[in-house]
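A single protein chain has been omitted from the complex, and every remaining protein chain is retained in its original position.
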């Protein structure tokens, strides 16, 4: 994503480890898109009745990742307490969505892939929280 | 907001105290709109340079409230751990935005009002977290 | 919503008819919440399989209303061409969602209410577009 190049030209970048920050941003946008897509693919399946919880948690995760991606992008005069709380909550949402998707991974390839993206995003969130400490 | 009536007809409502839940939803939507508006009003002020941190924290708060409102609305097969983490993070974002708005409340009426809305939303989030326990 | 009071204190309000503007903002936030809630209530119904299109169009409408509400709130240095295009697209999304909800209104009270909210938001969008001309 070209947001990397834009952040590289920011006049007042935060002191947070740049690579950890950029990875969290990219993972949040990727996971927001993947969860939106997996919820939609589940909605199109014949066994949608069995995928209700998967749809719900993917919608939650997409919303959490969307807000987190926007907040983590911002470098100007951040409040680290806000960032930490938001990123931690995002990791919780990603893990809930991943755990549910994993239960359907054997039957639905979109759930298998989405679970991987959610796990990867949760890890990137954890890494950013660790880098903020 | 008419979302109250819709939630009243939900086939599988959560067991969370209805009034506490609805108040959190309405406060999140109100605060998302108020913070979007306050950031924009700050951007239009002659002393925008002094309001940079206020704009940034209002944008963060709007994003957090937007995601939280969506997630708290959903009643179907919730994950209470996700809801708790997201609502707690939202309260942190609301308090950061309120504290900054309060520093400009004497000069800018929009900051004074927005601070009140943020404080009220933070309280509604706290109350929902307490009701989840 | 208290965003009314905040916009009343904006240093550079647009020349758009204030009441038409505020009504569009409030309808967009109300409709975003209602459509999020109706999609979720549909997801919890036993006949979810028959409500797939309703869920999908409510999710689309919630996303369109959410973006439109944010954009219409902003008063500082607007581009009226952007506002017109976004508000017109929002009205299209509201009408598609209303038409689908109406097909389920006899069986699901949440669809009946949501259809009303969508129709009302579409009208508020039309009125704002007319006021921009």
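When the chains are written out, they are named A, B and C in that same order, and each has its own residue count from 1.
Everything below uses one rule, namely that a contact is a pair of C-beta atoms (placed from the backbone, for glycine too) under 8 Å apart; a residue touches a chain by one contact, two chains touch by 3 or more.
Here the structure is a predicted model, which means the values were calculated and not measured.
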Full-complex contact with the absent chain, from A:23, A:56, A:95 or A:110: A:110
Residue of B:3, B:28 or B:43 in touch with the missing chain, whole complex considered: B:43
Hidden partner chain, residues of chain C it touches: 52-53, 56-57, 59-60, 63-64, 66-67, 70-71, 74, 76-79, 81-82, 85-86, 88-89, 92-93, 96
For chain A, residues in touch with the removed chain: 1-3, 5-7, 9-12, 25, 29-30, 32-34, 36-38, 40-41, 43-46, 62, 66, 69-70, 73-77, 108-110, 113-114, 116-117
Absent-chain interface as seen on chain B, which is shown: 40, 43-44, 48-49, 52, 55-56, 59
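In the analysis below, only the chains that are shown with their structure count from here on.
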Co-neighbours of chain C and chain B - touch as defined: A
Most distant chain from chain A by Cα centroid: C
Chain pair bearing the highest count of C-beta contacts: B-C
Chain A-chain B separation of Cα centroids, rounded to whole Å: 21
Between chain A and chain C, centroid-to-centroid distance (C-alpha), Å: 26
Touching two or more other chains - residues of chain C: 40, 43-44
